[in-house]
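A single protein chain has been omitted; all remaining protein chains appear in their positions.
And then chain A:
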Amino acid sequence: MISGYLYIAPFFIIFAVIGLYPVLFSIFLGFQKWNGLSPMTFVGFANFKIVLTDPLFWKSVYNTIVIGLMGTAPQLVFGIIFAYLLNLAFLKLKNFFRVTIFLPYITSMVAVALIFSVLFSDHESSLANYVLSLAGLDPVNWSSSEWGTKIAISIMVFWRWVGYNTIIYLAGIQSIPNDLYEAATIDGANKFQQLLHITMPMLKPFIVLTVFTSTVGALQLFSEPTVFLGNSAFTRDEAMTIVMYLYRDAFKLQSFGTASATAIILLVLITAFAAINTFLTSGMGRKRGGNK
(Lines give C-alpha, C1' and ligand atoms only; values in the text may rest on other atoms or scores of the structure.)
Protein backbone atom coordinates (compact mmCIF):
# COMPACT_ATOMS: atom_id res chain seq x y z
CA MET A 1 0.00 0.00 0.00
CA ILE A 2 2.60 2.55 1.10
CA SER A 3 5.18 1.39 -1.43
CA GLY A 4 2.77 2.32 -4.21
CA TYR A 5 3.16 5.98 -3.27
CA LEU A 6 6.86 5.49 -2.63
CA TYR A 7 7.46 4.09 -6.10
CA ILE A 8 5.65 6.85 -7.94
CA ALA A 9 7.07 9.56 -5.69
CA PRO A 10 10.37 10.15 -7.61
CA PHE A 11 8.47 11.27 -10.70
CA PHE A 12 6.19 13.60 -8.79
CA ILE A 13 9.01 15.11 -6.73
CA ILE A 14 11.04 15.85 -9.85
CA PHE A 15 7.92 17.07 -11.63
CA ALA A 16 7.04 19.43 -8.78
CA VAL A 17 10.49 21.01 -8.84
CA ILE A 18 11.36 21.25 -12.53
CA GLY A 19 7.94 20.86 -14.15
CA LEU A 20 5.08 22.32 -12.18
CA TYR A 21 6.92 25.09 -10.34
CA PRO A 22 8.48 26.52 -13.54
CA VAL A 23 5.13 26.43 -15.35
CA LEU A 24 3.37 28.28 -12.51
CA PHE A 25 6.26 30.69 -12.21
CA SER A 26 6.06 31.34 -15.97
CA ILE A 27 2.41 32.24 -15.64
CA PHE A 28 3.25 34.56 -12.73
CA LEU A 29 6.14 36.07 -14.69
CA GLY A 30 3.82 36.77 -17.61
CA PHE A 31 2.31 39.58 -15.51
CA GLN A 32 5.60 41.06 -14.30
CA LYS A 33 8.17 43.32 -15.82
CA TRP A 34 11.57 41.78 -15.15
CA ASN A 35 15.05 41.94 -16.64
CA GLY A 36 16.40 39.09 -14.54
CA LEU A 37 18.32 41.35 -12.14
CA SER A 38 16.27 44.21 -10.67
CA PRO A 39 13.09 43.52 -8.66
CA MET A 40 9.96 42.55 -10.57
CA THR A 41 7.08 44.95 -10.99
CA PHE A 42 3.50 43.87 -11.56
CA VAL A 43 2.25 45.19 -14.87
CA GLY A 44 -1.08 43.38 -15.34
CA PHE A 45 -1.73 42.44 -18.94
CA ALA A 46 0.83 44.90 -20.33
CA ASN A 47 3.21 42.12 -21.46
CA PHE A 48 0.46 40.42 -23.41
CA LYS A 49 -0.45 43.74 -24.97
CA ILE A 50 3.17 44.37 -25.94
CA VAL A 51 3.50 40.94 -27.53
CA LEU A 52 0.12 40.93 -29.25
CA THR A 53 0.69 44.36 -30.78
CA ASP A 54 4.24 43.56 -31.89
CA PRO A 55 4.29 43.02 -35.68
CA LEU A 56 7.33 40.75 -35.22
CA PHE A 57 5.30 38.42 -33.01
CA TRP A 58 2.62 38.08 -35.67
CA LYS A 59 5.31 37.60 -38.28
CA SER A 60 6.66 34.75 -36.17
CA VAL A 61 3.19 33.22 -35.88
CA TYR A 62 2.77 33.49 -39.65
CA ASN A 63 6.21 31.98 -40.29
CA THR A 64 5.56 29.11 -37.88
CA ILE A 65 2.24 28.25 -39.50
CA VAL A 66 3.55 28.52 -43.07
CA ILE A 67 6.62 26.37 -42.34
CA GLY A 68 4.45 24.00 -40.33
CA LEU A 69 2.03 23.53 -43.21
CA MET A 70 4.69 23.17 -45.90
CA GLY A 71 6.95 21.00 -43.79
CA THR A 72 4.49 18.63 -42.14
CA ALA A 73 1.32 18.29 -44.23
CA PRO A 74 3.13 16.67 -47.19
CA GLN A 75 4.85 14.31 -44.74
CA LEU A 76 1.56 12.76 -43.75
CA VAL A 77 0.56 12.20 -47.39
CA PHE A 78 3.94 10.77 -48.39
CA GLY A 79 4.12 8.80 -45.14
CA ILE A 80 0.90 6.98 -46.01
CA ILE A 81 2.02 6.34 -49.58
CA PHE A 82 5.41 5.00 -48.50
CA ALA A 83 3.87 2.85 -45.77
CA TYR A 84 1.38 1.41 -48.23
CA LEU A 85 4.10 0.60 -50.77
CA LEU A 86 6.44 -0.84 -48.13
CA ASN A 87 3.72 -3.22 -47.05
CA LEU A 88 3.05 -4.66 -50.53
CA ALA A 89 3.45 -8.43 -50.46
CA PHE A 90 5.57 -8.77 -53.61
CA LEU A 91 8.05 -6.04 -52.63
CA LYS A 92 11.66 -7.16 -52.28
CA LEU A 93 14.36 -5.18 -50.45
CA LYS A 94 11.68 -4.13 -47.94
CA ASN A 95 14.08 -3.70 -45.09
CA PHE A 96 16.53 -1.73 -47.22
CA PHE A 97 13.86 0.78 -48.25
CA ARG A 98 12.49 0.98 -44.74
CA VAL A 99 15.90 1.66 -43.21
CA THR A 100 16.93 4.26 -45.78
CA ILE A 101 13.66 6.19 -45.55
CA PHE A 102 13.95 6.13 -41.75
CA LEU A 103 17.64 7.05 -41.65
CA PRO A 104 17.27 10.87 -41.60
CA TYR A 105 15.29 10.63 -38.37
CA ILE A 106 18.23 9.34 -36.36
CA THR A 107 20.41 12.35 -37.21
CA SER A 108 20.11 15.24 -34.79
CA MET A 109 18.26 18.36 -35.85
CA VAL A 110 21.46 20.37 -35.49
CA ALA A 111 23.30 18.04 -37.87
CA VAL A 112 20.43 18.16 -40.36
CA ALA A 113 20.26 21.95 -40.21
CA LEU A 114 24.01 22.26 -40.83
CA ILE A 115 23.95 19.87 -43.78
CA PHE A 116 21.03 21.75 -45.31
CA SER A 117 22.61 25.14 -44.63
CA VAL A 118 25.38 24.10 -47.02
CA LEU A 119 23.06 22.42 -49.55
CA PHE A 120 20.87 25.52 -49.53
CA SER A 121 23.48 28.23 -49.18
CA ASP A 122 22.91 31.66 -50.69
CA HIS A 123 25.66 31.35 -53.28
CA GLU A 124 24.23 31.40 -56.79
CA SER A 125 25.86 28.08 -57.62
CA SER A 126 25.14 26.24 -54.38
CA LEU A 127 23.76 22.78 -55.01
CA ALA A 128 20.12 23.81 -54.55
CA ASN A 129 20.58 26.74 -56.92
CA TYR A 130 22.45 24.55 -59.39
CA VAL A 131 19.46 22.20 -59.49
CA LEU A 132 17.18 25.21 -60.05
CA SER A 133 19.42 26.41 -62.88
CA LEU A 134 19.06 23.01 -64.58
CA ALA A 135 15.33 23.70 -64.65
CA GLY A 136 16.03 27.17 -66.02
CA LEU A 137 15.10 28.95 -62.80
CA ASP A 138 16.84 31.89 -61.12
CA PRO A 139 18.95 31.32 -58.00
CA VAL A 140 17.26 31.88 -54.63
CA ASN A 141 18.66 33.48 -51.48
CA TRP A 142 17.94 30.52 -49.24
CA SER A 143 19.02 32.17 -46.00
CA SER A 144 17.74 35.69 -46.49
CA SER A 145 14.64 35.78 -48.68
CA GLU A 146 11.06 35.54 -47.51
CA TRP A 147 10.18 32.30 -49.32
CA GLY A 148 13.64 30.87 -49.80
CA THR A 149 14.21 30.42 -46.07
CA LYS A 150 10.76 28.98 -45.50
CA ILE A 151 11.04 26.51 -48.37
CA ALA A 152 14.52 25.36 -47.37
CA ILE A 153 13.49 24.86 -43.74
CA SER A 154 10.28 23.08 -44.76
CA ILE A 155 12.20 20.68 -47.00
CA MET A 156 14.57 20.02 -44.13
CA VAL A 157 11.71 19.30 -41.70
CA PHE A 158 10.05 17.09 -44.29
CA TRP A 159 13.26 15.19 -44.98
CA ARG A 160 13.96 14.47 -41.32
CA TRP A 161 10.46 13.43 -40.25
CA VAL A 162 8.81 11.68 -43.18
CA GLY A 163 10.43 8.34 -42.29
CA TYR A 164 9.22 8.59 -38.72
CA ASN A 165 5.61 8.98 -39.84
CA THR A 166 6.04 6.23 -42.43
CA ILE A 167 7.07 3.82 -39.67
CA ILE A 168 4.01 4.70 -37.61
CA TYR A 169 1.67 4.26 -40.58
CA LEU A 170 3.39 1.02 -41.49
CA ALA A 171 2.77 -0.32 -37.99
CA GLY A 172 -0.83 0.81 -38.39
CA ILE A 173 -1.27 -0.93 -41.73
CA GLN A 174 0.29 -4.12 -40.37
CA SER A 175 -2.19 -4.13 -37.50
CA ILE A 176 -5.15 -4.38 -39.91
CA PRO A 177 -6.45 -7.97 -39.93
CA ASN A 178 -5.90 -9.74 -43.22
CA ASP A 179 -9.38 -11.27 -43.42
CA LEU A 180 -10.84 -7.81 -44.06
CA TYR A 181 -8.92 -7.70 -47.34
CA GLU A 182 -9.78 -11.32 -48.15
CA ALA A 183 -13.48 -10.63 -47.65
CA ALA A 184 -13.23 -7.51 -49.82
CA THR A 185 -11.45 -9.44 -52.57
CA ILE A 186 -14.22 -12.05 -52.54
CA ASP A 187 -16.78 -9.23 -52.79
CA GLY A 188 -14.92 -8.03 -55.89
CA ALA A 189 -13.33 -4.86 -54.50
CA ASN A 190 -10.18 -3.84 -56.37
CA LYS A 191 -6.92 -2.74 -54.74
CA PHE A 192 -7.79 0.95 -54.92
CA GLN A 193 -11.24 0.43 -53.39
CA GLN A 194 -9.61 -1.61 -50.64
CA LEU A 195 -7.15 1.20 -49.96
CA LEU A 196 -9.96 3.72 -49.76
CA HIS A 197 -12.49 1.70 -47.78
CA ILE A 198 -10.37 -0.57 -45.58
CA THR A 199 -6.83 0.77 -45.19
CA MET A 200 -7.65 4.45 -44.77
CA PRO A 201 -10.49 4.06 -42.23
CA MET A 202 -8.52 1.49 -40.21
CA LEU A 203 -5.53 3.79 -40.27
CA LYS A 204 -7.48 6.70 -38.85
CA PRO A 205 -6.31 6.42 -35.23
CA PHE A 206 -2.73 6.51 -36.48
CA ILE A 207 -3.46 9.51 -38.68
CA VAL A 208 -5.05 11.32 -35.73
CA LEU A 209 -1.96 10.54 -33.64
CA THR A 210 0.50 11.82 -36.25
CA VAL A 211 -1.58 14.92 -36.97
CA PHE A 212 -1.56 15.69 -33.25
CA THR A 213 2.18 15.18 -32.78
CA SER A 214 3.01 17.01 -36.02
CA THR A 215 0.86 19.99 -35.05
CA VAL A 216 2.45 20.26 -31.61
CA GLY A 217 5.94 19.74 -33.05
CA ALA A 218 5.45 22.27 -35.85
CA LEU A 219 4.38 25.01 -33.43
CA GLN A 220 7.48 24.36 -31.30
CA LEU A 221 9.94 24.66 -34.18
CA PHE A 222 13.22 26.13 -32.95
CA SER A 223 16.43 24.21 -33.62
CA GLU A 224 16.12 23.89 -37.39
CA PRO A 225 15.75 27.58 -38.26
CA THR A 226 18.12 28.70 -35.49
CA VAL A 227 20.97 26.50 -36.65
CA PHE A 228 20.16 26.86 -40.35
CA LEU A 229 20.41 30.65 -40.15
CA GLY A 230 23.44 30.67 -37.83
CA ASN A 231 24.60 34.21 -37.09
CA SER A 232 21.50 35.90 -38.49
CA ALA A 233 18.99 33.66 -36.64
CA PHE A 234 17.81 36.31 -34.20
CA THR A 235 18.38 39.41 -36.30
CA ARG A 236 16.30 38.57 -39.36
CA ASP A 237 12.58 37.88 -39.47
CA GLU A 238 12.02 35.68 -42.55
CA ALA A 239 12.12 32.44 -40.61
CA MET A 240 11.71 33.58 -37.01
CA THR A 241 9.36 31.14 -35.31
CA ILE A 242 7.32 31.70 -32.15
CA VAL A 243 9.82 29.88 -29.95
CA MET A 244 12.68 31.85 -31.50
CA TYR A 245 10.76 35.05 -30.73
CA LEU A 246 10.37 33.84 -27.15
CA TYR A 247 14.04 32.92 -26.89
CA ARG A 248 15.09 36.26 -28.33
CA ASP A 249 12.95 38.21 -25.83
CA ALA A 250 14.32 36.22 -22.92
CA PHE A 251 17.96 35.56 -23.64
CA LYS A 252 18.91 38.29 -26.11
CA LEU A 253 16.80 41.19 -24.81
CA GLN A 254 16.47 40.15 -21.13
CA SER A 255 12.76 40.86 -21.26
CA PHE A 256 11.58 37.88 -19.24
CA GLY A 257 8.06 39.19 -18.66
CA THR A 258 7.16 39.45 -22.33
CA ALA A 259 8.94 36.17 -23.06
CA SER A 260 6.79 34.46 -20.43
CA ALA A 261 3.69 36.08 -21.87
CA THR A 262 4.73 34.67 -25.25
CA ALA A 263 5.12 31.23 -23.69
CA ILE A 264 1.57 31.41 -22.34
CA ILE A 265 0.24 32.55 -25.72
CA LEU A 266 2.15 29.65 -27.30
CA LEU A 267 0.47 27.23 -24.92
CA VAL A 268 -2.94 28.61 -25.93
CA LEU A 269 -2.05 28.35 -29.63
CA ILE A 270 -0.76 24.80 -29.30
CA THR A 271 -3.84 23.69 -27.38
CA ALA A 272 -6.17 25.35 -29.88
CA PHE A 273 -4.44 24.08 -33.03
CA ALA A 274 -3.96 20.58 -31.63
CA ALA A 275 -7.62 20.41 -30.61
CA ILE A 276 -8.88 21.72 -33.96
CA ASN A 277 -6.66 19.48 -36.08
CA THR A 278 -7.35 16.41 -33.98
CA PHE A 279 -11.06 17.13 -34.12
CA LEU A 280 -10.99 17.63 -37.90
CA THR A 281 -8.99 14.45 -38.50
CA SER A 282 -11.08 12.28 -36.24
CA GLY A 283 -14.23 13.59 -37.95
CA MET A 284 -12.67 12.81 -41.32
CA GLY A 285 -14.60 10.27 -43.39
CA ARG A 286 -17.42 10.07 -40.88
CA LYS A 287 -20.06 11.55 -43.16
CA ARG A 288 -19.07 9.47 -46.13
CA GLY A 289 -18.60 6.00 -44.75
CA GLY A 290 -20.42 5.70 -41.47
CA ASN A 291 -17.38 3.95 -39.98
CA LYS A 292 -16.77 4.34 -36.27
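The definition used in the following text is that contacts are C-beta pairs under 8 Å (C-beta built on N, C-alpha and C of every residue); 3 or more make two chains touch, one makes a residue touch a chain; residues count from 1.
The criterion applied here is as follows: contacts and distances are computed from a predicted model.
Here one chain is missing from view; checked against "Nitrite/sulfite reductase", "Polar amino acid transport system ATP-binding protein", "Carbohydrate ABC transporter permease" or "NADH-quinone oxidoreductase subunit K", UniProt names that protein "Carbohydrate ABC transporter permease". In the complete assembly, the contact with the undisplayed chain comes from A:Val118, out of A:Leu56, A:Leu69 or A:Val118.
For chain A, the residues in touch with the chain missing from this view are 1, 3-5, 7-8, 10-12, 14-15, 17-19, 21-23, 25-26, 29, 36, 82, 85-86, 88, 90-91, 95-112, 114-119, 121, 123-127, 130, 159, 163-164, 167-168, 171-172, 175, 206, 209, 213, 216, 219-220, 222-223, 226-227, 230-231, 243, 246-247, 250-251, 256, 259-260, 263-264, 266-267, 270-271.
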